[in-house]
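Scroll down for the structure; my scribbles are underneath it.
A single protein chain has been omitted from the complex, and every remaining protein chain is retained in its original position.
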Amino acid sequence: MPERLTPEVIALLVSRDFADGDIVNLGVGMPLYCRRVPPTDVEVLFHSEQGLLGFGPIMKEPPPGHKLQTAGQQSVHPMPGMSFMSHDESFALVRGGFVDYTVLGALQVDAEGNLANYQRPGRITGSLGGAPDLALRARHTYVMMTHTSRDGEPKIVERCTFPLTAVRCVDKIYTDVAVMRIEAERVLVEEYAPGWTIEQIQGITAAPVAPAPDMREATLA
Amino acid sequence: MPERLTPEVIALLVSRDFADGDIVNLGVGMPLYCRRVPPTDVEVLFHSEQGLLGFGPIMKEPPPGHKLQTAGQQSVHPMPGMSFMSHDESFALVRGGFVDYTVLGALQVDAEGNLANYQRPGRITGSLGGAPDLALRARHTYVMMTHTSRDGEPKIVERCTFPLTAVRCVDKIYTDVAVMRIEAERVLVEEYAPGWTIEQIQGITAAPVAPAPDMREATLA
Amino acid sequence: MIDKVVSSFDEAVADIPSGASMHVGGFGGPADWPAYLIAATARTGIDELTISCCNMAGVGPEAFAKMIVRMTEGASPVGWNVAPDHVTVALLLERGQVRKGITTFSTAMRGAMKSAFESMVEQGRTELELTGQGTLSERIRAARAGIPAFYTPAGADTPWAEGREVREIEGVRCVLETALHADFSLVRAHAADRQGNLIWDHPSSFNATMAGAATMTIAEVDQIVPLGDLKPAEIEIPGAFVNRVVLRPSTPMTSWREAH
Partner (left out) sequence: MIDKVVSSFDEAVADIPSGASMHVGGFGGPADWPAYLIAATARTGIDELTISCCNMAGVGPEAFAKMIVRMTEGASPVGWNVAPDHVTVALLLERGQVRKGITTFSTAMRGAMKSAFESMVEQGRTELELTGQGTLSERIRAARAGIPAFYTPAGADTPWAEGREVREIEGVRCVLETALHADFSLVRAHAADRQGNLIWDHPSSFNATMAGAATMTIAEVDQIVPLGDLKPAEIEIPGAFVNRVVLRPSTPMTSWREAH
């Protein structure tokens, strides 16, 4: 099998869409790589669930007692224009449709755009976080994840078998193998990682995939 | 007929109940007299609808451009501890039950405690202001008004004929003639203005009135 | 770079079409009103507007000017209500630009005068939807917050909330109210930065409530400060809710008719 993309590269692919003034919410885990590779020529406002809008780059060595953190507890720098609000106002912003992009991790995504990312099967506990509102109400909902689970199971499926976080909400899926969009209940491959063929991608995907009309090799140019 | 009480005296009667930490909202017109006679020994926080809590005394001669005003556009002094909020947060405070006393004017009040103060009969426009939420949700809803209208019509009636602002909300009525409480759909006179008899009060009231067990002459002592 | 600052009021309101729905801030004194934005809207001549505004009980400037003429025995009308600093939504009402008003005050405070709204309603030219401030502010907040509908006790069993669905919740009769979204929100704030972050130096009233409750939020401000000057905890409305910012002139203009 050809090589898979690193999280940094996937983050760069995701970030290409961000434009001046866009508000972007990054889920914990892999999506936070998008904060490490901010577009330098556009002014993007990063939002974090606890009421933080417009935070700066991730801090390498935070001083003791540093309070400014992302939802995933990474310490971050302040930024001019940054604002604080309560959790209810923070989700007014989300639910009101002011978030342009949300980038979320997933356990499963399916061809209808349904998202499952809060509970593994067989478990009786789980974690929804802010995902239900973000996934439903952001202008663009992107999933960023490894194409297959640690056990090699496909995470892109025909119909999710894991409990759903939100229905019909995912626009695009960015994995270490491909960039796909959900369209009319189909998974269309827009870009593939260098060396990968559509057949190889289909081989590790449990939903039928089809090439988008403009399918191309993923590049950062 | 004996003399009627002045608004200043009625305001003093109303203000007797205010205790340390109470939040008090005063309607426009006569109720605002309660801000002119603040209890000096208790710390009362006056609330105004547009998002003002804990404002100070009314200003005699406001400088040009002075922005701090009551809902009735009287300029007021700032006070230590004062806070500003949006209109929605201001009514979260009202609807949430944090206002201890609201003192409102009325066109009619009835023996069920119903309040009519937004529209005169025959008119097709009116003004509700913040009264519906204040009247329903304040811990104590007091009406402060002249006992009869300018035309000498009774304003305390058996059942309101004017459109209702809010139902079953008035606890006490303070007029230039008496202090009354609404109890079990009856109007009980607690205090009468010096010289007034219960018969004279009944004579200008269109609901049956009865003396409260502890009825007494109104005093400011 | 994000830059929401627009150089003129006329430019800021140029794309408001006839028939638009608008939230207009404003409550009591002149510092509460997006007066220059209202004046610019009047200058466009658009009509058939649906306006939600807490206080639509003002006397229009024409009526006010006439009254001043009467009171001053014919002297030229330069009354406070004519200069844009003192314009309220009554200007739009008086000029017949409003098809419907959603408000909590429609009658003039002082008995003898009639509000512009009253005259228009009596002439059958404007429709009135009267509601309470708690309900109006929560409906507008719901629009910004993406809450399609909510139950509130205010209005149950009263004529002003007639026709709403009623439901008893934990023993309290409540009415169902829906989010009130508009095409445009015109709001007034004290200061802004180029990202549209807003602060107030007195109660923000409906101005903060309405920011974000429309497709396009336009803020009229006394000051524009460099990015970073507003402290993160001090920002009442983040720029996310604001689309355009316009600076008020440092010298007040003398007539609302003057282009700006």
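Read from first to last, the chains carry the letters A, B and C; within each, the first residue is number 1.
Operating definition for what follows: a residue touches a chain if its C-beta (ideal position, glycine included) is under 8 Å from a C-beta of that chain, and two chains touch if they have at least 3 such contacts.
These numbers were taken from a predicted model, which means no experiment stands behind them.
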{"item": "Partners of the unshown chain among those that are drawn", "value": "A, B, C"}
{"item": "Among B:10, B:23, B:71 or B:187, residue touching the chain not depicted", "value": "B:23"}
{"item": "Which residue of A:49, A:110, A:176 or A:190 touches the chain not shown here", "value": "A:49"}
{"item": "Hidden-chain contact residue, picked from the options A:71, A:157 or A:193", "value": "A:71"}
{"item": "Identified contact with the non-displayed chain, of C:16, C:98 or C:199", "value": "C:199"}
{"item": "Interface with the undisplayed chain - residues on subunit B", "value": "20-21, 23, 43, 45, 53-54, 78, 80-85, 88, 91-98, 133, 137"}
{"item": "Positions on subunit C contacted by the hidden chain, ascending", "value": "138, 142, 145-153, 169-170, 172, 174, 178, 199-202, 233-234, 236"}
{"item": "Contact footprint on subunit A, counting only the chain that is left out", "value": "28, 48-52, 65, 67-73, 84-88, 90-91, 94-95, 118, 123-133, 136-137, 163-167"}
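Keep this in mind: only the chains that are shown with their structure count from here on.
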{"item": "Chain contact graph, described as a line, ring, star, complete graph or other shape", "value": "line"}
{"item": "Centre-to-centre distance between subunit C and subunit B (centres being mean Cα positions), rounded to whole Å", "value": "28"}
{"item": "Centroid spacing, where centroids are CA-atom means, of subunit A and subunit C in whole angstrom", "value": "39"}
{"item": "Subunit A and subunit B, separation of their C-alpha mean positions in angstrom", "value": "55"}
{"item": "Numbers and ranges of subunit A residues touching at least 2 other chains", "value": "none"}
{"item": "Junction residues of subunit C - those touching two or more other chains", "value": "141"}
